[in-house]
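Structure record follows, encoded as structure tokens.
Complex shown without one protein chain; remaining protein chains in place.
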């Protein structure tokens, strides 16, 4: 059997489900998430995006040819030229002004996940870096998809609707498809030992994503 | 006034004191720390040492001349050739066998601090890396010194005596003096803007060290 | 006296002049450069651009805030989204098709300069990386300026006119001004010891740029 992104996900199905269907996500779906939880999440997610942009910059550096380089640059541009702006505008709607974002102390959960990803990238090769980034990029599309399919999801006057829609946007889904394709091509040809190594990275990254949701919940006390 | 390591410490005095005199440390001093708290700390500290060895390897890479390179290599050898062995032997005394250390899941606090240090090193230059490492290397000597000077410290049958002594050992203190000297020489000539940058790094690293003690306490429930 | 980019250049005036007014450049100015010299240069410059794009990706990673990150990203986009395309089109005019560029063996001069820059970036901080990149980005504008002011310059039917114009283009000069400003702000506040370090980097990078011109001349043998 060929390995691909689904094999990777299935090898960590417990952690993956705990992340995709985390109580924080259920709270968004059911419109029951306390506002302070979401606000704390949004603030830390701003810092998160900065380090993710740095990670895609590192991916540009680690590319072996122009195809790889352009693929990483596209993801970098999506974050800096599109998502950062949307995020800042979105924060404003939730009462968080941009100036306050700049002086924000970084939560331990943000530090742990972002720096873990960067270290995976420096220690390993471009594939290690992509695998460490995948739970974020690809996971958010699955989160939005899961919300969309739940009967419990509140679709009328859900204050989190714009957030959900952001990750169901066609441009976003196209970036997700490109990334899955990139991963599938490379995962197909790694050895079992290498795949085991990448599975550990993916599992740890997924665990740290779930901890990031939990940080939001904890902030609401 | 010339900047040096003390200036750096004084610029973060709240965080520094919260780290050096953390309840975990007081518990060691007063022999009241619950055994599971110490055991959890010891296990995670093993993983910590591996990433610190990696950080000193990175410092070897980032050196600009043989003096800098030898200084980093000395610290690397101290960790791998001396401290790792002591640590494994010491874990055994506390009922933690070496095999179990290899399969240990890494706690978020360990991930956060170690990867933060490594990212400081990759993003900045050798001085950024040393400053991020300093709360550990130099701080542990201050921790042991603080314990030694407290009237509350239990000095008879304190189960943590060997741990305290490890960081009052003359070889360890010599390494600490070398590191302070290295930092003092370099901090003396940086600009105020650069010093402010390094202060932020030092403060964050100190905060993450305190969180590492807290992780131990939390493990004891 | 405040240090700035001009101080840096003046500290390496011999090497800088040897680079800006290299016989290869004079040959372009006077329309006497042998075609094979220019073709070899163009081919290797394609490989050069790939590694320079990687270097700006590294600069994105090494940024400490969004301003720094956007500045590096702008330079990265200029190379990948603009210069690469111009370069490939320009190569075609000189009889070099794109497919042949992909299998090109990398000359030692290309290897030496590009990997030197990348190592400066990894070993040091963002300023080290920019200083190592400056002889290329800023130097090419000075090269084109020098050509424009020489009485010997052939301005009618000079086969190299399009190349000269590329580096007198207003967009290019704007990128150069931005980069000089960035450098001037940071160089103003470094210590003399640090400035000496950066001068060595700048001198070596300039020397390697001159060797890159020489490689072109040698190819025409």
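Order of writing sets the labels: A, B and C. Residues in every chain begin at 1.
Keep this in mind: a contact is a pair of C-beta atoms (placed from the backbone, for glycine too) under 8 Å apart; a residue touches a chain by one contact, two chains touch by 3 or more.
Source: prediction; values computed, not measured.
Peer 1: Who touches the missing chain here, B:18, B:69, B:154 or B:173?
Peer 2: Of the listed residues, the one touching the omitted chain is B:69.
Peer 1: Would you mind spotting which of A:92, A:123 or A:177 touches the chain that isn't drawn?
Peer 2: The one listed residue touching the chain not shown is A:123.
Peer 1: Looking at the whole complex, which of C:83, C:142, C:179 or C:204 touches the chain that is not displayed?
Peer 2: Of all options in C:83, C:142, C:179 or C:204, contact with the hidden chain holds for C:204.
Peer 1: Which residues does chain C use to touch the chain missing from this display?
Peer 2: 54, 106, 108-109, 111-112, 115-116, 118-119, 122-123, 204, 208, 211
Peer 1: In the complete complex, which positions of chain B touch the hidden chain?
Peer 2: Residues of chain B in contact with the hidden chain: 50, 53-63, 65-66, 69-70, 72-73, 76-77, 80, 84, 118.
Peer 1: Name every residue on chain A in touch with the hidden partner chain.
Peer 2: 61-62, 64, 122-126, 128, 189-194, 197
What we mean here is this: only the chains that are shown with their structure count from here on.
Peer 1: What chain pair has the highest count of contacting C-beta pairs?
Peer 2: Among the chain pairs, A-C has the highest number of C-beta contacts.
Peer 1: Is the contact between copies chain B and chain C built from the same residues on both sides or from different ones, judged by whether over half of the numbers are shared?
Peer 2: same
Peer 1: Residues of chain B that touch two or more other chains: which are they?
Peer 2: Within chain B, the residues that touch at least two other chains are 122-123.
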